[in-house]
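Shown here: the complex without one of its protein chains, the others still in place.
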Amino acid sequence: MRAFPKTKATVVAALMTSATMVAADDVEVLHWWTSGGEAAALNVLKQDLEGQGIGWTDMPVAGGGGEQAMTVLRARVTAGNAPTAVQGLGFDILDWGKEGALADLNEVAAKEGWDEVVPDALKAFAKVDGKWVSAPVNVHSTNWVWANKSVLDANGIAVPTSWEDFTAALETLKAAGITPIAHGGQAWQEATVFDAVAMSVLGPDGYKAAFVDLDEATLGSDAMKEAFDRMAVIRANVDDNFSGRDWNLATAMVINGEAGFQMMGDWAKGEFLNAGKVPGEDFLCFRFPGTADQVTFNADQFMMFDQGGPVSAEQAALASAILSPSFQSAFNVVKGSVPARTDVSDADFDACGKQGMKDLAAAAASGNLFGSMAHGHAAPASVKNAIYDVVTAHFNGEFDSETAVDELVDAVSIAK
Amino acid sequence: MGFLDIDNTTKSYGAVEVLHNVDISVQEGEFLVLVGPSGCGKSTLLNMIAGLEEITSGEIRIKDSVMNGVHPSKRNIAMVFQSYALYPNMTVGQNITFGLEMHGTPKPEREKAMREVAKLLQIEQLLDRKPGQLSGGQRQRVAMGRALVRNPDVFLFDEPLSNLDAKLRVDMRTEIKKLHQKLGTTIVYVTHDQIEAMTLSTRIAVMNGGYVQQLGTPQEIYDSPANIFVATFMGSPAMNVLPAHVRLQKDAPHAEFSLHDGSLALLPFSQKNLAAWEGKEILLGIRPETLTDVDGADRKSSNIAEMTNRIVVTEPAGSDTFVSMQLGGKDVIARMRSDAEVRAGQDFTFAVNMEKAVAFDPETEARIAP
Amino acid sequence: MSVASQDTAIRTGRITRTLIYVVLILFALFYMLPLYVMLVNSVKPLSEITGGGMMNLPEEFTLEPWFKAWSSAQIGVEPTGLAPYFWNSIKMVVPAVAVSTVLGALNGYVLTKWRFKYDTILFGLMLFACFIPFQIVLIPMARMLGLMGLAGTTWGLALVHVVYGIGFTTLYFRNYYAVFPTELIRAAQIDGAGFFQIFWRILLPSSGPIAVVSIIWQFTNIWNDFLFGASFAGADSQPMTVALNNLVQASHGVKEYNVHFAGAILAATPTLLVYIVAGRYFVRGLMAGSVKG
């Protein structure tokens, strides 16, 4: 595809011009935020727009962390009927941008000074060829560990800061008859864990070389084998019943004290809060041991699809509303993530939220902010899924770490 | 020019010709029966008259207008089907008037016509029933009613009686004949039953292998069959056919054939033209009713010959007794009066009415005498 | 065409019969199991479910999840429940089922009673079309709908379902009409009925059993379809399955399983009703046509 960007762009552009659009002053929004909290947060945005006289046509398609919505999007674009705005993640945005399907938001971006307040690592996924094409909503960071404080206290475990501490803690919990790690056996969850483990083993440079540059030497290195070995250790500390479990059920195990730790993105916090738990008192959040300075992130954004011509007033209004500090704060307080711009007040956020914002700012400043491989912010979907295949197969015991490394190199080369 | 002309008509499916140059002219008021074994093409011909099958070449005319390519409903014909083809979802009344309705006849007229036909066929009490609630005979009447109500130029019947039991079949046969006599309409009737053909028709077309083998009155067909096929197909029991040699004795041609013990019988022909066949083999056709006991022989006949032969089986059938024997190496059946005293194994003297005997060319199977 | 007598003439002994009943009832339990799980858990408060004991009867009976699923669950931005989507589905399913059934009937009629050269090959092509995996048609279909100006409309969606349904409806009706006496068609022709008159007056009134099969088959398939519904529906025409999916698959947040199950049963109600009401005729219809080859 990259070999023929130009032809592709014209094809899509041709599709776009023949598009039949929703009524002039409506925005049609394709998204997969259908759970109560998310939808409520999105409703804030909707009301904001309606206040400006802009109607909101809702097009929710849940499933597979947006996969289903991406399929629908493809059908819509092919039909020449692209929605005005579409929730998008990482490389999907870049791919659509390269297809020439997205609108140019530079005007509104310049007016509102987005370039100054959005971290560079995030901008890499919101701009294509120097043009703003989508409006980031939030930043999730994915290298969190969630722990049940009373379980840790009861077993005399302090917050682990190194792999060795961590394995020792796991041993202690196992000996105490508690499942050390709550885990849901789905490919993306395993990849989320692998993300953090790889970061801790390979370090920031190695992580980038392996998952962003797709460097074969790094992918096939001994360090990578070490990462797989650590995955095996984690697997050994997961209960037998993990396969196919939803992430929130794994979180529930930590909440209920059946398990000690869970490695999951910051959205897990909502589960604790919903269960009436208080951060710092009932549960702990900390970065995966060995990744204290790094933040791997994924960011939800709204891609603005080219409606044939200059960006419409409605799209600009929507983008501007998304990036307004008030919405960023209101939304992210609910969602558990942190704002996409670094100048938002942390007043409304809880302890974990405050820490998240601080971490993000620090990581962004020190060059330690990385797109998460597991969540499609390091490599394109094909590579991401190829890595999923290997990680999940290894985690489920299909092959050992050595084979896993070979498979990884091979799978990435096919998918590249 | 007849009322219904079938003029040099053929029918092919792809490369296969199934009807060969059929030529039949039917006069108004005639009752033509197409008879033959299954697969002989008789139903195809009927369907071509009806317009249900296309005509490959030739012409079919009704009342002098060409029917090729004319839609069935525009030919002013009516048809009674073997399965009666009553519309299962309609009442008897609706079945009868459906055709009129399709032709745009106003309702009062339809009702009137329906009443008349129902009265004629004595099915008035059935008008509100569905076909599923009727007996076979009743369905048959409804099917005829449906045809009659249209008052068509030509009636077509496609084996209408074959789904009825034996007794009903005879009754309905008579009924159809009466109806024809009363209404005087032109009828083309397809059957494989030669008795129906004989009893109903004014003329018969015997068909086989896609050819009309013989077209004629029942009497002609019976007495002077054009070939062995017609001879054996028409009549029950079938005509006996046995190989014989022609011998001249006192200049008169005689038939010579073997009896049960191999000895030869020599019977005189009535037809002198057979002298030309002297010494050659022919096939001799003798109808069972012309092979009787001496007392039962036809008195009016001028040529009764006698021979003695052994009886193999006797089959008393009430009105007649059938006797089988060996003649010319074939099983041959004779028809006796019921009181003839015969028993199996007996050597018996038979009378043969040689006036009615038929001779065929063994090569072409065509009749050579009379 | 006549429907043969009901039960077999085979006789069985007392012990065999008891065994047969036991097996039949065991299978009935097996088939009922998931429905039981769904029903029982849809009338429990969420806490009882997450506390385990999936098979247990509810300690506290509540219809709350049902009301919530119907009218106030979060489907999109607004907490509308499944109700509006229910009508979207109806608006799509009814025309799609009607059109595909009528087309199937007409096709079956032509293919059996108005034979022409190569009709068997055409039918074979139609039949083979039933086996196309739907995933591969998404993109080209989207383009076609866009070109026809039907993208994102209920009509477009109905068209898609008609297209991929006529193979089966044609199969059903063709097999059924194949044993329908051709003489009836001929009689009607002689009576002066045209192509459509024969169809409406003669054939269709006798097509009840097979129409039931075709309608059941199409109704269930179309109602339960998710892939086409999600891909080709517009924002205001998303069908029930897409809404249910949004309810069940909500990515982050608390999973209200009781509401999910209640919604699932609600979404399945029309198809269940169709099976219960028309199921009696279903076997009869299958008997009359589709399994007779």
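A few notes on this one:
For clarity, chains are labelled A, B and C in written order, and residue numbers in each chain start from 1.
Convention: a contact is a pair of C-beta atoms (placed from the backbone, for glycine too) under 8 Å apart; a residue touches a chain by one contact, two chains touch by 3 or more.
Operating definition for what follows: contacts and distances are computed from a predicted model.
Its UniProt record calls the unshown chain "Sugar ABC transporter permease", which is the correct pick from "Sarcosine oxidase subunit gamma family protein", "Sugar ABC transporter permease", "Twin-arginine translocation pathway signal protein" or "NADH-quinone oxidoreductase subunit H".
From the options C:43, C:141 or C:202, the residue with contact to the unseen chain in the full assembly is C:141. Considering A:57, A:78 or A:332, the position touching the chain not shown turns out to be A:78 (whole complex).
Touching the chain that is not shown, out of B:68, B:163, B:199 or B:270: B:68 (per the contact rule at the top).
Hidden from this view is one chain, which touches subunit C at 3-12, 16-17, 20-21, 23-24, 27-28, 30-35, 37-38, 52-55, 103, 106-107, 109-111, 114, 116, 120, 122-141, 144, 162-164, 166-167, 170, 178, 194-196, 220, 223-227, 241, 244-245, 248, 257, 260-261, 264-265, 267-268, 271-272, 274-276, 279-280, 282-284, 286-287, 290-293. Residues of subunit A in contact with the chain left out of this view: 1, 3-4, 7-8, 11-12, 64, 67, 70-71, 74, 77-78, 95-96, 99, 185-187, 240-244, 380-382, 384-386, 389, 392-393, 395-398, 407, 410-411, 414-415.
Note that in this section only the chains that are shown with their structure count from here on.
Counting hops only between chains that touch, subunit A reaches subunit B in a minimum of 2. Of all chains shown, the one whose average CA position lies nearest the global CA mean is C. Highest inter-chain contact count (C-beta pairs) belongs to A-C.
Taking each chain's centre as the mean of its CA atoms, A is the chain most distant from subunit B. Subunit A and subunit B have CA centres that are 91 Å apart.
Computed from the mean C-alpha positions, the centre of subunit A lies at a distance of 38 Å from the centre of subunit C. Computed centre separation for the pair subunit B/subunit C is 56 angstrom, with centres defined by C-alpha atoms. Across the complex, subunit B is touched by residues 1, 181, 183-184, 186-193, 197, 201-202, 205-206 of subunit C. By the touch criterion given at the top, residues 15, 18, 20, 22, 28, 32-40, 42-43, 46, 56-66, 68, 71-72, 74-76, 78-81, 83, 246, 248-249, 252, 267, 270-271, 274, 335-336 of subunit A touch subunit C in their complex. Across the complex, subunit C is touched by residues 47, 50-52, 71-73, 77-79, 81-83, 85-90, 98-99, 102-103, 146, 150 of subunit B.
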